[in-house]
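One protein chain omitted, others in place.
Here is subunit A:
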(Lines give C-alpha, C1' and ligand atoms only; values in the text may rest on other atoms or scores of the structure.)
Protein backbone atom coordinates (compact mmCIF):
# COMPACT_ATOMS: atom_id res chain seq x y z
CA UNK A 1 0.00 0.00 0.00
CA UNK A 2 1.19 3.52 -0.82
CA UNK A 3 0.30 6.82 0.86
CA UNK A 4 0.13 10.41 -0.37
CA UNK A 5 0.84 13.62 1.53
CA UNK A 6 -2.88 14.35 1.04
CA UNK A 7 -3.63 11.36 3.31
CA UNK A 8 -4.90 9.05 0.61
CA UNK A 9 -4.00 5.37 0.43
CA UNK A 10 -3.48 3.50 -2.84
CA UNK A 11 -3.78 -0.25 -3.05
CA UNK A 12 -2.91 -2.17 -6.21
CA UNK A 13 -5.60 -4.68 -7.17
CA UNK A 14 -4.64 -6.57 -10.35
CA UNK A 15 -4.22 -3.85 -13.00
CA UNK A 16 -6.26 -1.28 -11.00
CA UNK A 17 -5.46 1.04 -8.12
CA UNK A 18 -8.01 1.37 -5.29
CA UNK A 19 -8.03 4.78 -3.55
CA UNK A 20 -9.28 5.75 -0.10
CA UNK A 21 -8.36 8.04 2.79
CA UNK A 22 -6.36 7.11 5.86
CA UNK A 23 -7.60 6.61 9.41
CA UNK A 24 -5.72 9.79 10.32
CA UNK A 25 -7.56 11.76 7.62
CA UNK A 26 -10.95 10.43 8.65
CA UNK A 27 -10.30 11.41 12.27
CA UNK A 28 -9.27 14.90 11.22
CA UNK A 29 -12.35 15.32 9.02
CA UNK A 30 -14.81 14.36 11.72
CA UNK A 31 -18.17 12.76 10.99
CA UNK A 32 -18.63 12.47 7.21
CA UNK A 33 -22.15 13.36 6.05
CA UNK A 34 -21.87 13.46 2.26
CA UNK A 35 -19.62 12.02 -0.43
CA UNK A 36 -19.76 13.28 -4.02
CA UNK A 37 -18.29 10.56 -6.25
CA UNK A 38 -16.95 10.96 -9.81
CA UNK A 39 -18.57 9.37 -12.85
CA UNK A 40 -17.35 5.99 -14.00
CA UNK A 41 -15.40 6.33 -17.26
CA UNK A 42 -14.02 9.76 -16.38
CA UNK A 43 -10.42 10.37 -17.45
CA UNK A 44 -8.50 12.12 -14.71
CA UNK A 45 -5.10 13.73 -14.39
CA UNK A 46 -3.00 13.69 -11.23
CA UNK A 47 -4.19 16.42 -8.80
CA UNK A 48 -7.66 16.78 -10.39
CA UNK A 49 -10.37 17.13 -7.74
CA UNK A 50 -12.32 13.91 -8.12
CA UNK A 51 -14.24 13.42 -4.88
CA UNK A 52 -15.77 15.90 -2.46
CA UNK A 53 -16.21 14.81 1.15
CA UNK A 54 -18.41 16.89 3.42
CA UNK A 55 -18.03 16.37 7.13
CA UNK A 56 -20.00 18.06 9.90
CA UNK A 57 -17.25 20.68 9.85
CA UNK A 58 -16.32 21.41 6.24
CA UNK A 59 -15.95 20.24 2.67
CA UNK A 60 -12.68 18.68 1.51
CA UNK A 61 -11.47 17.42 -1.83
CA UNK A 62 -9.79 14.17 -2.73
CA UNK A 63 -7.33 14.64 -5.57
CA UNK A 64 -6.57 12.05 -8.21
CA UNK A 65 -3.22 10.62 -7.07
CA UNK A 66 -2.31 9.39 -10.56
CA UNK A 67 -3.43 9.77 -14.20
CA UNK A 68 -5.94 7.27 -15.49
CA UNK A 69 -9.57 6.29 -15.95
CA UNK A 70 -12.11 5.94 -13.13
CA UNK A 71 -13.45 2.42 -13.66
CA UNK A 72 -15.51 1.90 -10.50
CA UNK A 73 -16.84 4.03 -7.62
CA UNK A 74 -18.04 2.91 -4.20
CA UNK A 75 -21.77 3.70 -4.51
CA UNK A 76 -22.38 2.54 -0.93
CA UNK A 77 -20.80 5.79 0.30
CA UNK A 78 -23.51 7.89 -1.38
CA UNK A 79 -26.10 6.37 0.98
CA UNK A 80 -23.86 5.62 3.94
CA UNK A 81 -21.20 8.35 4.11
CA UNK A 82 -20.56 7.47 7.77
CA UNK A 83 -18.67 4.38 6.56
CA UNK A 84 -15.75 6.70 5.85
CA UNK A 85 -15.37 7.10 9.62
CA UNK A 86 -16.10 3.47 10.45
CA UNK A 87 -13.77 1.72 8.04
CA UNK A 88 -11.64 4.21 6.08
CA UNK A 89 -8.88 1.71 5.29
CA UNK A 90 -11.22 -1.06 4.14
CA UNK A 91 -14.87 -0.93 3.03
CA UNK A 92 -14.89 2.84 2.55
CA UNK A 93 -12.68 3.01 -0.54
CA UNK A 94 -13.74 5.78 -2.93
CA UNK A 95 -12.83 4.75 -6.47
CA UNK A 96 -10.78 2.38 -8.58
CA UNK A 97 -8.58 3.88 -11.23
CA UNK A 98 -6.93 2.25 -14.24
CA UNK A 99 -3.53 3.93 -14.31
CA UNK A 100 -2.12 5.22 -17.56
CA UNK A 101 1.35 5.46 -16.00
CA UNK A 102 1.79 2.99 -13.11
CA UNK A 103 5.24 4.50 -12.56
CA UNK A 104 3.53 7.48 -10.85
CA UNK A 105 2.92 5.19 -7.86
CA UNK A 106 6.63 5.18 -7.14
CA UNK A 107 6.47 8.80 -5.98
CA UNK A 108 4.42 7.93 -2.92
CA UNK A 109 5.31 6.88 0.62
CA UNK A 110 5.22 3.39 2.03
CA UNK A 111 3.41 2.82 5.34
CA UNK A 112 6.49 3.41 7.51
CA UNK A 113 7.22 6.72 5.77
CA UNK A 114 3.58 7.78 6.08
CA UNK A 115 3.45 6.98 9.80
CA UNK A 116 6.54 9.12 10.23
CA UNK A 117 4.94 11.88 8.12
CA UNK A 118 1.87 12.14 10.37
CA UNK A 119 3.68 11.71 13.69
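What we mean here is this: a residue touches a chain if its C-beta (ideal position, glycine included) is under 8 Å from a C-beta of that chain, and two chains touch if they have at least 3 such contacts; residues count from 1.
Throughout what follows, contacts and distances are computed from a predicted model.
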item	value
Hidden chain of the complex, named as in its UniProt record, picked from "aminomethyltransferase", "Multisubunit potassium/proton antiporter PhaD subunit", "M42 family metallopeptidase" or "ABC transporter ATP-binding protein"	"aminomethyltransferase"
Identified contact with the non-displayed chain, of A:6, A:54, A:69 or A:87	A:54
Interface residues of subunit A (partner: the chain not displayed)	30-31, 33-34, 36, 52, 54, 56-59, 78, 81
